[in-house]
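Quick one: the structure is below, questions incoming.
Some chains have been omitted; the remaining ones sit where they do in the full complex.
Order as written gives the chain letters A and B; numbering starts at 1 within each chain.
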Amino acid sequence: MDRSPRVSDILSWYGADNPGTLTNLARLLEHGRLGGTGRLLILPVDQGFEHGPARSFGPNPPAYDPLYHFELALAAGCNAYAAPLGFLEAGARAYAGRIPLILKLNDHDLLADEDDPDQALTGSVADALRLGACAVGFTIYPGSAHRNAMYGQIRAIAEEAKRAGLAVVIWSYARGSALSKAGETGIDVIGYCAQIAAQLGAHIIKVKLPTDHIEQDAARKVYETTGIPIGSAAERVRHVVQCAFDGRRIVIFSGGAAAEDETFLDEIRAIRAGGGFGSIVGRNAFQRSREDALRLLGRITDIYSGGGD
Amino acid sequence: MDRSPRVSDILSWYGADNPGTLTNLARLLEHGRLGGTGRLLILPVDQGFEHGPARSFGPNPPAYDPLYHFELALAAGCNAYAAPLGFLEAGARAYAGRIPLILKLNDHDLLADEDDPDQALTGSVADALRLGACAVGFTIYPGSAHRNAMYGQIRAIAEEAKRAGLAVVIWSYARGSALSKAGETGIDVIGYCAQIAAQLGAHIIKVKLPTDHIEQDAARKVYETTGIPIGSAAERVRHVVQCAFDGRRIVIFSGGAAAEDETFLDEIRAIRAGGGFGSIVGRNAFQRSREDALRLLGRITDIYSGGGD
């Protein structure tokens, strides 16, 4: 298989990594319907841990079965499937070698919510290796009082993962008592989240789609005086990608639980227009019937591959 | 010895495990009166640590003797006997190879109760191996402020145990200041507890028998709109099993200190009817005379093996 020029280009940004890590990054980038385009569509299913099983899978009961998600990601032509330890353990043998896996190494439940949330370590680099995963995933909460400890955890994990030839995906979600609710998705905060994840050594960075809210006064001054364009969703995506080493790191976006498909697809179009590298689509995929999910995911990959505008 | 088809079926769910762990899982599933049925009856005796010795063993003084429980579990045809370090150390040589053992690795006393309880580490994987145990047991308290640390502990322990060919049993009990007393056994919370234990990599999950209480508002909406049947105990058991990877993980139930035997046996019937994998019966077994205990445990195994309705 020849490597696509775009993937070769992307790999060139990661000059500090060993060939093992580049191999796994290439696996993620070359797999599925978007393989070779430099765009990514990832199916993440950690909501069973995050929101509980009934809230997550009740709307589409086949999704209680861990094998369902492997098959859905495969059928939809996703680049990868990301999940916590238990879900990957349940299907890693049956689906070995059929779809790239991302083992989520920390998780959080809502049984006792906190103002300054933290996550529990639920997997290891050794787990990722024995399950045949291409990458490890880790969530940080910039803004939380626990953030420094979380940064320290992913630092150690990333060092170990890179030595073992794995790629590192960081979910960078602003949370915590120091931020307003609107601030969690403010453009300055999302850009900041992307920068922190990149500085921590992430190969792939996942952030939320930003709004035009600006949370920090010191930042607002710069946005205003330098006239950074943040009026449209596409402009904001472009700015976030800029915040992640001026486009030299892969940044993908999550959309949350959007009400209407067309609204959601408009977001995908904005991500593409703004130079975003793709999407991570969980609830919008597995909380509807398999048929509907494949239809929606097909439209997303159409957009990213240039045929769905 | 041929392996029963049902056990082969169950083992097939654990595709990420090495043959050592599958061997120990098979030992648990093939032992005793329920051996080969895919159902489990386990005798756990950690109440001496949890409630103190007089409250635990005063009602049936022979139970102060650690050898008593090995013998009781053996005579009753239980699949396994689970206890803390001291109790297993006291009988592991005399009963070596006669009944599968589960070493409980953490424990909790009530000498200084807390709103957000935690457990103390009281054993290790190395202890389990030197005592000839088939599995390690670990309690988590979803809902407690200490839960993230507890998840991190069992994560590390489970990784080590699986590498050493042991099975992992998680007691998943909702506790903590964020939950109401009713919430600790609410159907949404118990399902959530089962999911978390499964995601943490448990082979066997122990939860309490749920009530029809719903604790979390966000969950209630889903239960109501999707019409998940939770009216009867059997329906709730079925839902909890669904919450543990749609039946692809072994879920067993504890009954607490039920007042009347018939009430208790009705619970067993409901667990069986709902597709539960069995029971863990402690106080109801060792706080009565050996004769009575064997009679009750015999009726339980009758029900689970299909002859006791």
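Methods note: a residue touches a chain if its C-beta (ideal position, glycine included) is under 8 Å from a C-beta of that chain, and two chains touch if they have at least 3 such contacts.
Since this is a predicted model, take the numbers as computed values, not measurements.
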| item | value |
| --- | --- |
| Homomeric assembly size (copies in this file), of which only 2 appear in place | 5 |
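Following the convention adopted for this analysis, only the chains that are shown with their structure count from here on.
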| item | value |
| --- | --- |
| Rounded Å distance between chain A and chain B, as computed from the means of their C-alpha atoms | 36 |
| Interface residues, chain B side, partner chain A - complex | 13-17, 116, 142-145, 147-149, 151-152, 155-156, 159, 174, 176-179, 188-189, 191-192, 194-196, 198-202, 216, 218-219, 222-223, 226, 228, 239, 242-243, 245-246, 248-249 |
| Contact set on chain A toward chain B in their complex | 48-49, 51-55, 58-59, 61-62, 64-67, 84-94, 107-113, 118-124, 126-127, 130-131 |
